[in-house]
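Here's a structure for you.
Here the complex is missing one protein chain, while the rest keep their positions.
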Amino acid sequence: MIDLISYPVVYLVLGAVAIFLRPKFANTIGMLSIISSMLCLLIVSDSQVLNYQIMSFDNVFYEISDLSFLFCVVFLTIGLFGKIFSVYRENSSEKGYVLLYIASALGVVLSGDFLTLYVFWEAMAITSTFVIWSTKNQLSLDSGNRYIILHLIGGLILLVGLIGLYGQTYDLTIREISLNTWYSWFILIGLLLNAGAPPFSQWIPDAYPEGSYSSSVFLSAYTTKTAVYVLIVTFAGNSILIYIGIYMILYGIVYALLENDIRRILSYSIVNQVGFMIVGIGIGTELAINGTSAHAFSHIIYKGLLLMSAGSVLYVTGKRKCTDVGGLYKTMPITAACGIIGAFAISAFPFTSGFISKSMIVESSYIEGLEIIWYFLLIGSAGVFLHAGIKFPWFVFFHRDRKLEATDPPIFMIVPMVSLSFICIILGIFPNLLYILLPYSVDYIPYTGNHIVSQLHLLLFSGLAFFMALKYLERTLTITLDIDYLYRRKYTFIKIIFSKIVSYFVSIIEHFKHTKINKNLYLIENTLLNQSSISIMLSVITTIIILVFLLNI
Amino acid sequence: MSQIPVLIIILPLLFVPIVILMRMFKVSYLIVVLSSVLNFILITILTLDVFTNGAVFYELGGWPAPIGIRLNADMLSCLFLMLIGFMNLVCVISCKEIVEKTVSSSKVYLFYTAWLLCNTGFTGIILTDDIFNMFVFLEISSLSSYFLISQGNQKKSTFAALQYLFIGSIGAIFVLFAIGLLYMITGTLNMQDLTKQLAVVEEKQIVLFAIVFLLVGVGVKSALFPLHGWLIKTYAYSPSIVTTYFSGTSTKIGIYIFFRVFLDILNDIGPLTLFSLSDILIALSSIGVVLITYYAIKQTDIKKMLAYSSVGQLSYIFIAMILYIPDGITASLVHVINHSIIKTSLFLTLTLLFISKKEVLLTDLAGLSTKQPIITSCFLVMSLALVGLPLTAGFISKWYLILSLIQSKYWMFTSIVVLTSFMTLFYVWKMIDQVYFKENSNGEMFELKKHQFIPIAFLTLLIIYLGVETSLTVGVSQSIAYDIIYGVI
Partner (left out) sequence: MSLILIHLIFLTLSLVMLYILRHKSNINKYHNFISFFSFVISSSIFLKRDLLLGTKVELIEVFDKVSITFYLDEIGIVFLLVSNFLWFLTSLYASRYLVLNDYNNQNIFYIFFLFAMLATNGIIYSENLFTIFIFYEILTLSTYPLVTLKKNEDILKSGKKYLFILLGTSVIFLLPAIIITYSLTGSISFSDPIPFSGVSEIILIFTMLLFIFGTAKSAVMPFHKWLPSAMVAPTPVSALLHAVAVVKSGVYILTKIFLLIYGSSISFMTSMQVFVVLICYTIVASSVIALRQDSIKLRLAYSTIGQLSYILLGVIILAPLSILAALLHFIFHAFGKIVLFLSAGIFATNFKVKNVSEMDGLATIAPFTCFSMTVGALIMIGLPPTIGFISKWYLLLGLSSSEEYLAISVIIISTLLNAGYYLPMIYRVYFNDGATTNSEIREDVYLVTPVFLVTLVGVMMFFFSTPIVSFIQQIGYMQ
């Protein structure tokens, strides 16, 4: 029990409980708990193992490896900045749920065996649903419902896979699993669902924009990246992941181009970026894994930054659609600047963090001789700039001026944005700050002349394409149809048929009311069984028997 | 000591002239009580004797059988004898006010006379060893019961008595015919002798005729489906105390005759299995039970409802008897005892609550739980015993009944019996519903004196006792059953 002090998750849980008991101090408590959790993480040396017995299993709660340390650092960093960003949010229970969400994500990353992982996995699903629901409007209710049902399905598939794993091997420590048994496929599907893989990628753009202006920052960071972490540890090197990742990249680009809602664009872009990470996992070499981890790190940072700027726009203007905003660079200069930096980071401009991380993945595909994959990754990189690098800042801050009443958001929302942009640029300039944290030793040098030039080529031409096709890229009010059409529309149809069948059966049963049977039975009793008929019966029987008797003698 | 069998029969007969001559009903009542008490004591002594020493024979007038009439007291007779004596005692003790209020005062002494004669008839049927003598006593008891029934204070009482007269007479003719046939074949009237002679007879056809006639005749007497029509009207329109008495005794006498003839005299031939009558009879009885229970649910008059219920329970007894396995015969005998006690107690309760009422409807029971809580709990126990819930006597008989049906592998009839016992819950519920959940709207008070609690309470305790400690009822029945099936009685 005493060992729990060295467990970073505990501080976040305690912080959440404190927020529920004392809602007035939510902001201070939130920041304190994240800071103490960070301190715990940094102080405690690596390879701590915390053993606990639950359900007669020896569960390993807690194991820090280099990879998990990296993920914990970035989780807590974005957590801290997100908390600062959400200072003005009035819903204090939302802040408590956010802390619990971060706690469960940390728990997944830090767990040493699948049972603990599963416990925190489900806790993540529940707490993130609560975060979505905290927005308290009809849209968030509906999308939160869909979100949790989908995540429960994924959790159950994962559970079945784990049961199979345990049933066959009686060993639940987290380790590499090869993809040749039925249960490993179940585990893979369960993990991929959380990562946003097809065909279930739609929940990300469905659910994440429904958070409040500040909670989307948190929502985007944790669920998908923990899935990436677990995939790295368990399924690295399976080539099917490459193809899944490429699909995700292209999917994200296409849908993001079609989208109108600002944060939905960014959510599709999450799918896109996670696709890159999954390709990296699929390639599986040391360089690729390094690339994935680095990309996860930088993605969390710059996606948080982008969502913060979108959130600021929402907070100040109340508008969430591209068609409603434009020309905000004049009135919200700092937000625009941070947004642009974030956009550059996501497009992997040189001297941003995206540049140093994404290229590792691309490079590793090239080294492995996967030419076609490499081409696709390049196409993807171009597309990223198109849909997120230019489209987002252009339509939100430039383009048509809608003359909206706006100012820059208050100080506590500006500080984290600026800090995150700062981090993006610093990491871009000094990549080794990030490379130290990577699991495998890095001998990759991102800043080669070749690399810089080719990247700038890519970006410039895609920028040209954007402005040439600007007419077609004009935002209109659209609803993008995705796979969720099947389960949102069709099932009402099934419900109608079902109720018709039921009513038909009920009417048949109504038919068979026993009025007819009643009458018949009364007839029997009154005629057949009264005394005259009995006497007649007896006489008849007597006569017959006498006759038979006489005939036989 | 050795005169006891004949004393049991003759004692009430001896008191009859005294009752007729002394027309004051107080005295007649006392005489009847005296006679019943003495009778019961004698029966007890006889039973104890038979249980320890075996069957007792008594030859009337010293004439040996098969010329003379002999009385035979064996375990089967003693069982029924105890039952009749006990029911008689219970009814007589509680009947004073009822008779005063329902029977017209000029006829009271005749009423008691008929009661005594009926008593004689019943005990005579049980004790006698001569088949024609049995017919004579059957007629005595039937004639006296016709009179007793007609004394009810409703307009339909006479009509009910007449109906019973007609049907009962036809039944008696059938019985007589059967006896005649048997005499014709074997040349003897003594039961023990008949058994021996029938075993070696060759013309089985005649035996079949005799059996069928006997079946119909005794069926009328014991109200088997479909010959039960008279029972309903009789129970409904006779004086309540008569209903109470008959529910425990008269139909059981019919069952006794069945036992005697089919399972004792004709035992070696095995009449039921010989001509595959048993399947037909079981099927008929099962259909009957379903219909009867359905009608019972539809009644609003409590007495008619309980009458239908009696018919149903009698069919259970009959089915169990026909199965001809030890558990079956045990079941029927146990149910004879248990059902008598339960039905008598139910009718007694109703009688004592509504002494002078003519027709007792379900709605008259309303509000009983608030006015008479102790009687209500007793009533509840009796009703639950009727359904057959465990810890009551009804459960024991139900257990054995289902056990015997399962052992004979009659699955369909098992399900019918089980279903109908569930259906009894429906009409029992109607009574309980009125008692506990309805308000008494017409403000009639229930007439009950303090001392009248005692028989009701005693019978309730007996029901519970027999539900738990079954060595008396089940033990005796089992030994009778084993004797019938495996040995000589």
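A and B label the chains in the order they appear, each numbered from 1.
Simple rule for what comes next: a contact is a pair of C-beta atoms (placed from the backbone, for glycine too) under 8 Å apart; a residue touches a chain by one contact, two chains touch by 3 or more.
Note that the structure is a prediction, hence the values are computed from the model and not measured.
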Contact list for the unshown chain, restricted to visible chains:
A, B
Looking at B:P5, B:G217, B:G288 or B:G388, which makes contact with the chain not pictured?
B:G388
Who touches the missing chain here, A:F69, A:Y88 or A:Y166?
A:Y166
Touching the hidden chain, out of B:A55, B:L162, B:L176 or B:L403, is B:L403
Touching residue (missing chain; options A:W133, A:F355 or A:F385):
A:W133
Of the residues B:M24, B:L419 or B:I454, which one touches the chain left out of the display?
B:L419
Using the touch rule from the top, list residues of subunit B that touch the missing partner.
384, 387-391, 396, 398-399, 402-403, 406-407, 414-415, 418-419, 421-422, 425-426, 429, 433, 437, 468-470, 474
Spell out, residue by residue, where the missing chain touches subunit A.
53-56, 93, 118-119, 122-123, 126, 129-130, 133-134, 136, 141, 144-145, 148-149, 152-153, 156-157, 159-160, 163-164, 166-167
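Simple rule for what comes next: only the chains that are shown with their structure count from here on.
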Measure off the straight-line distance from the CA centroid of subunit A to the CA centroid of subunit B, and report it in whole Å.
80
